[in-house]
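And then chain A:
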Amino acid sequence: MTALSLLLAYGGFAGLALAQERHARQALQRTLSNRLQQWFRMSGALCLSAALIACITAAGTASGIVLWCGVLSAAAVALLLMLCLAPRWFFMPPLLLIPFAFSVT
Partner candidate 1 sequence: MKGAFRPSMSWLHTWAGLVVGWVLFFIFLTGTAGYFDAEIDRWMQPERPLIEQKASAPQEADGARRFLERQAGNAERWLIVLSGDRLPDVRLFWRNPPTAAGAAAGEEYLEPATGNPVSYRKTGGGQLLYKMHYRLHYLPEVAAYWLVGLCTMAMLVGIVTGVIVHKRIFRDFFTLRLAKGQRSWLDAHNGLSVLALPFHLMITYSGLMFLVSFYMAPVVVASYGLEGAGRGVYFDELFERGTGVARSGEAAPLAPLGPMVAEAEHRMGVGAVSFIDVSHPGDTNARVAVTGGAPHPTRRDQRLLFDGVSGRLLSESGPRSAPLVVFESLLGLHEGLFAGPVLRWLYFLSGAMGTAMIAAGLILWTVKRRARAGDTTGFRLVECLNIGTLAGLPIALAAYFWANRLIPVGIDDRAAWEGHSLFLTWAVLLIHPFLRPAARAWREQLWLAAAAFALLPAVNALTTARHLGITLPAGIWDLAGIDLAFLTTGLAFAAAALAVTPHTGSARAPRRRPAE
Partner candidate 2 sequence: MTAKTEGAAMALRIAVGIVGGYALACAVAIWISYVLPLARADAVLTGQLISFIVYAGAVLWVFAVRSALRATVGISLAILAFSALAWLCAPAISA
């Protein structure tokens, strides 16, 4: 569940980032249409919320909220580093997490 929440948080932040012109150009070498930007922002926010639900499922309400804050920080740092060092490969870190994403803990 924690891996799943990390996955969701990373994906959520990636959505928010790609909705910005600068990062879309960095990662995709193009800018997105207004409608696509809107859509990325929406699904990004949705993923971040889903990460909260995953955290609470994994750890209970109080600990889950704390866990969510930690997961958000970690995912955001990972994305920041990817966008800065290897923007075209920004989708790689989640792939590493997928094998763990459906474990219960």
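Rule of thumb we're sticking to: a residue touches a chain if its C-beta (ideal position, glycine included) is under 8 Å from a C-beta of that chain, and two chains touch if they have at least 3 such contacts; residues count from 1.
If you want to know what made the cut, all candidates are chains of the complex that A comes from, given by their letters.
Because the structure is predicted, anything quoted here is derived from the model rather than measured.
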item	value
Numbered candidate touching chain A, per complex, among 1 or 2	1
Of chain A, residues touching candidate 1 in the complex	2, 13, 16-17, 20, 22-23, 59, 62-63, 66-67, 69-71, 73-74, 76-77, 79-81, 83-85
